[in-house]
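Heads up, one of the protein chains got dropped from this complex, but the rest are sitting where they should.
Order of writing sets the chain letters: A and B. Residues in each chain are counted from 1.
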């Protein structure tokens, strides 16, 4: 057992604020690894560890201020560490993809890491590596990093792997509908009028909130398909963020169903810049239960997405555009958005998707309830 | 010993017995020099059986034998050089060196082994004879075995099947009184092996296996019987091996006096004496025969010595038939 304590980084240092953990329980660390960032009187400092082991428990939460010498985490020393249980295939794949198995949670027999676990971890772990690299050399711009290191290649590889698997294994079906956003946008304008510029809401949070609420009504789409449909309690929406240099990151909006519009906006404001700067924590990239891709600005009306396995659905929003709209025998021009649902036909059928889109439409017609 | 014998025929049988005797003595010598390994069972003393029985067989007849079969192979006409090479383990051997002393084969001579599971080849011999019957061929099958084998279940099964199916099979029991070291009286409730034929309704007879002329005559009679009736026959040749069971045998189970007593009946000496007595051969002719035999044995050893080892890459050949065999 190793106790990792708040280090004394100078004679005048009395305490520090644990800003961010760079490891999580189960991670293997070795001498010299940066495992946390601590804010001190002198600024943000990387904290390195001088021993080797596996993180057992993090005792101090992010944001906590603790005195020097306080135990921040406990680690199992490598000597006593039980070997990582992984299938030969998983080990081989991990070696090929340069993935640290200590960071992978096993779901196989007796908790063994399987091929699928490695595949699942691939995207997240690769992103975590990029993040780590970025932190080690803070002077480098994230964009530069993308250009110069293998990070761009890694991201591409992760996307390629996940999307190929999706197209190979998931029988997609697609539904689309056009939703009149007149009421929602009017409501948004009204709300934003009372807010400071900083706190204003963007249309996309209405869409995200509506998706989360619609999923509560149609929970079959908030699920994983693993030898059958596995519905998920928590709604963790993966939100596609395009990177400037190409590629995408899909940070998770945790418990989107439990978040208010303001909380969703805060989450987006926090995550999107960090995603673009590739400063996301690996924990923010995993366990998503559905994905939203939104084209936002631009003129493209429709997006037919590729499901991110093992999820069973992806909701795509086109650009919000003025369109001719027929209603009650009258032709009008309205602000509309085209929504597509890509869903896994192994998991659900068109009727389920249809219920979802209908519910989504109905929610967006009553923005006050969002 | 019977009274007279044709000079050339007598000389030919004498030559064969002398060749076997000298060949076996040479084999023993080569064994001590480690040229020959594995088990080596010598036929010295029993030569009259192989040579006598062989006189009754035609080239188309089949022969199956035991692990003490050098004499049978030589008497059948398998090339001595190829036999010796086989015992050396050389690929020029009659079984390509795969069999060794106990497994001499020569399909061309219809000589089907060299079988080392006591009694195990008897059912096979029944089948070989059965095939001839089904093929309506005149072929006879001759199966040599020891009196030890007559205690095996396979002997009894084979006797029953052969008689039941009436197949042309000559059972030749070489009763040399010892199954390895166990004397006949300790292994058979009925030590007269020939009487066992009657349990299956099979004709049988016993003959002095130390007398080549007696063996020859009995074998010819048995073979004629088989060829005329299609039914099997049990011929028991009472004989004796002068040497130990195999090379590593202290012979604790019999005394030297007994061996010496039997040596007085040496089949080679007996035939030599007969041929001398009736004036067919003189001492000079016999010593000329000896030197011919010596030359033949030396030639066989030379052939074996000059032979080659099968390449190790060939190790797994002959487990299954190769295309040319099928």
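Convention: a contact is a pair of C-beta atoms (placed from the backbone, for glycine too) under 8 Å apart; a residue touches a chain by one contact, two chains touch by 3 or more.
Just so it is clear, contacts and distances are computed from a predicted model.
*Asks:* Mind telling me which option in "Pyruvate dehydrogenase", "Cytochrome P450", "Phosphate transport system permease protein PstA" or "Aspartyl/glutamyl-tRNA(Asn/Gln) amidotransferase subunit C" is what UniProt lists for the chain we can't see?
*Replies:* Going by UniProt, the chain not displayed is called "Pyruvate dehydrogenase".
*Asks:* When the whole complex is taken into account, which chains on show are touched by the absent chain?
*Replies:* A, B
*Asks:* For the chain that's not shown, point to the residue among B:38, B:77 or B:123 touching it.
*Replies:* Touches the omitted chain: B:123.
*Asks:* Out of A:189, A:227 or A:299, which is the one that touches the chain we can't see?
*Replies:* Going through A:189, A:227 or A:299 one by one, A:227 is the residue touching the chain not shown.
*Asks:* Touching the absent chain in the whole complex: find that residue among B:161, B:219 or B:268.
*Replies:* In the full complex, the listed residue that touches the missing chain is B:161.
*Asks:* Of the listed residues B:11, B:103, B:188 or B:245, which contacts the missing chain in the full complex?
*Replies:* B:103
*Asks:* Name, in rising order, the residues on subunit A that touch the hidden chain in the full complex.
*Replies:* Touching the chain left out of view, subunit A contributes residues 87-92, 107-109, 112, 114-116, 227-228, 230, 346.
*Asks:* Could you list which residues of subunit B touch the chain missing from the display?
*Replies:* That gives, for subunit B, the contact residues 62, 91, 93-99, 103, 105-107, 112-115, 117, 120-132, 134-135, 153-154, 157-158, 160-161, 164-165, 317-322, 325-326.
By definition in this document, only the chains that are shown with their structure count from here on.
*Asks:* So how far apart, in whole Å, are subunit A and subunit B when each is placed at the average of its C-alpha atoms?
*Replies:* Taking the mean C-alpha position of each chain, the two centres sit 89 Å apart.
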